[in-house]
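Notes follow once the structure below has been shown.
Of the protein chains in this complex, all but one are displayed in their positions.
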Amino acid sequence: MQMRAEHKESAAKGSATATRDIYIPSERVAVSGGGTPHVVAKDFSIYYGDFEAVKKVNAEILSKYVTAIIGPSGCGKSTFLRAINRMNDLIPSCHTSGILRFDGEDIYGKLTDEVLLRKKIGMVFQKPNPFPKSIFDNIAYGPRLHGMNDRKQLEEIVEKSLRKAALWDEVSDRLERNALGLSGGQQQRLCVARTLAVEPEILLLDEPTSALDPKATAKIEDLIQELRGSYTIMIVTHNMQQASRVSDYTMFFYEGVLVEYAQTAQLFTNPKDRMTEDYITGRFS
Amino acid sequence: MTEEVKSDGKRSNAFVVSPQKRKMQKLAKNAGEALLLGIASFVAIIVLFIFYFVAVDAIPYFQLRGFTEFFTSTGWYPAGEPGEFGALAIIYGSAMVTLGSALLAVPMGIAAAVCLSDILPFSVRQYAKPVIEMLAAIPSVAFGFFALVILAPLLQSNGGPLLMWTWWVLAAPFLLLAVIVAADLLSARFAQEENRKKMALLLQSLFGILAVLVLYVVGTKLNAIEIITGTNALNVSIILSFMALPTIVSVAEDALQSVGRELREGSYALGATRAETLLKTVLPAASSGILAAVILGIMRALGETMVVWMASGNSSHIPDPWFNYLEAVRTLTATIAGDMGEADQVTGSARYHVLFAMGLLLLVISFFSNLVSERIVVRQRKILSGQ
Partner (left out) sequence: MNLGTRKILDNSFTAVGMGSIVVMALALLAVLTPIVYNGVGAVFFTGTIEHRTILYKEYGRGDAKTIETQTATAERYRGEAYRMLSDFEAEMEGMPFEASSRYRSQYAQVRAAMSSLLGPLPGDPTPMLTRFQYGQTRWEKAEEKLHEILYEKKWDYSDPTVMAKAFYVPRAEAFAGTMLAPLFGYLDRHLADMMQPEFTVYWGFFTDRSLDAHIFGGIWPEIQGTFFLAIGAMLFAFPLGVIAAVYFTEYAKEGFFTSILRSANSTLAGVPSIVFGLFGLAFFINTMKVSESKSVLAGSLTLAIMILPTIIRAAEEAILSVPKTYKEASLGLGSTKWNTIATVILPAALPGIITGGIISLGRAAGETAPIIFTAAVSVGSAIGIADVFSSPTPALSWNIYNLASEHEMACEIRHVQYGMVLSLVSIVLLLNLSAILLRAKISQKLKG
């Protein structure tokens, strides 16, 4: 199993021998200041009761790059993603073994404050889930939680976040309207903006486009490209085209095991593992 | 919201806190949860208190007078010197009106629940539901007022014709149905294939005449009845049945809804009609939930105070004959409500404590009924979810 993906100054060039009908960007620009191990898993397992849903994962996720997680349904990819900001704590029977580190500190350590952790590691969910409040209040929710009450500053943050999420132009004139009135794609970008407003270091995207139409999906993908380089982004996706379009690195999970982890271009053009090849060529899904 | 990058370029690990702080956080969390638990336990404490305080005031009665008189005598003269405290007739009265209301409410309630869950289209159901909710919301004293001021005089002045018309309206369609079914079954059993139609027709006319005769004879008998007092067990049973109906309907409907579509579809696929599907498949599958609904409905009728106090006549005797619903009766709840006014002047007397003994009896019955119905519902849920 490939554990550590070598980082090169210039990310892999798309192989000319690509025979699969997956589009792979020919060139990716390297990110300055990125590439250090941001999240590190060592023999990390996740259990639901007695069932081992994720099995002894060893991997390093590199900062400021986009890492995609692919694999068939029920392979543990979402579970792994949600373990990183401890959203799995909501499931009473869920527990872990092994080590998962963020910036060198144990995420599951005794002294970890999961509330502060989640502030640093933001998450966007499968279905857009804005609160039934105004657009402004949705974005301001996080900063307010962390003690910011100055209206002026909040306005700044809201605008900045909405701009980052490429939503500002569409909603700037109706910030006080209920967020539930937005379209699905706008709602999802609002959720991204809401997460950005607390200034996380890592963005976890759990199948963020699965509930959206192609047009809205394209916008979210563009957004991910925009954010690449500023945040460490991890995205779980069912859609292999999407993984190849947006990510620098790709992890392939199968039945809880991290089967292959490599630069995206390499994984899609020249997979080392038979299983990976079967999956990306559509022999099973 | 500053970028948390230290001067040496290494990010601070702001999510790891000091052991002391972590300890404080845990402590605060546990304390908060303990407080919440305390408030949530309030209900359980109240239940214990209710049992305790009712029992504490009920036990002195049994110490003073023993058990025999209370449960076996029908003499109720609490104000006499010495007083008599035979509650048998009162317990009987409670049982009688409860049974009467159940006889009326259970078939209607189940039929209505089936109708709501399986028969009515959504658009109609939207209007049926508020009817049931409003019936449930009307205060019991308003029902009691209706029973006393409107229904009782009506029964007293026009009881006979009223009973007759009710009998005709209710019995005629059912007898007609019985005639058709009986003729069909018998002709299928005893006639050859080619004679079956004729035989059925013959039997239908035969049974038809019989049915009309029954309708007429019973009708005239009912018409001749003179109701001495309108405040009687029948009046109360009717009103209580309407008060119990909403409970029965809503709980039974939940039970029917929890029986899955698959079961219904399976039955339809075998060529069963809707009635057959419901009667032979859905109702048996939901039977325990419906039983729970019936128990809860009966408890509603047994525990009701104002209607029986106002409209049962409050006469402590066992009717003659024992099933005569046209006589006045007295119930446990009405006795507690009616006698406490005088009895609480003499706290400590048997007269005061006997009312708590009645309360305890009601409490124990309601407790076990609840327990049983809850068990039943839980069991059904388990069976249906296939565990």
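A few notes on this one:
Think of it as A and B in the order they're written, each chain with its own count starting at 1.
In this section, a residue touches a chain if its C-beta (ideal position, glycine included) is under 8 Å from a C-beta of that chain, and two chains touch if they have at least 3 such contacts.
Owing to the predicted nature of the structure, the values given are computational and were not obtained by experimental measurement.
When the omitted chain is restored, the residue from B:I91, B:A211, B:V329 or B:L355 that touches it is B:L355.
Of the listed residues A:H38, A:R118, A:R228 or A:R245, the one in contact with the hidden chain in the full complex is A:R118.
Looking at B:V47, B:L103 or B:L270, the residue that reaches the missing chain in the full complex is B:V47. Here one chain is not drawn; of B:V16, B:A87 or B:I132, the residue touching it is B:I132.
Mapped onto chain A, contacts with the missing chain fall at residues 85, 87, 90, 92, 115-120, 122-123, 125, 127, 129-132, 141-142, 145-146, 180-181, 191, 194-195, 198.
Considering the complete assembly, chain B touches the hidden chain via residues 32-33, 36-37, 39-44, 46-47, 49-50, 53-54, 56-57, 107-109, 111-112, 114-116, 119-120, 128, 130-135, 137-146, 148-150, 173, 177, 180-181, 184-185, 188, 226, 242, 245, 273-276, 278-279, 296, 299, 302-306, 309-310, 333, 336-337, 340, 344, 347, 355-356, 359, 362-363, 366-367, 369-371, 374.
The definition used in the following text is that only the chains that are shown with their structure count from here on.
Those residues of chain B that touch chain A in the complex are listed here as 1, 3, 11, 13-19, 21-22, 25.
Contacts from chain A toward chain B in the complex involve residues 102-105, 109-114, 116-117, 119-120, 143, 146, 148, 157, 198-199, 201.
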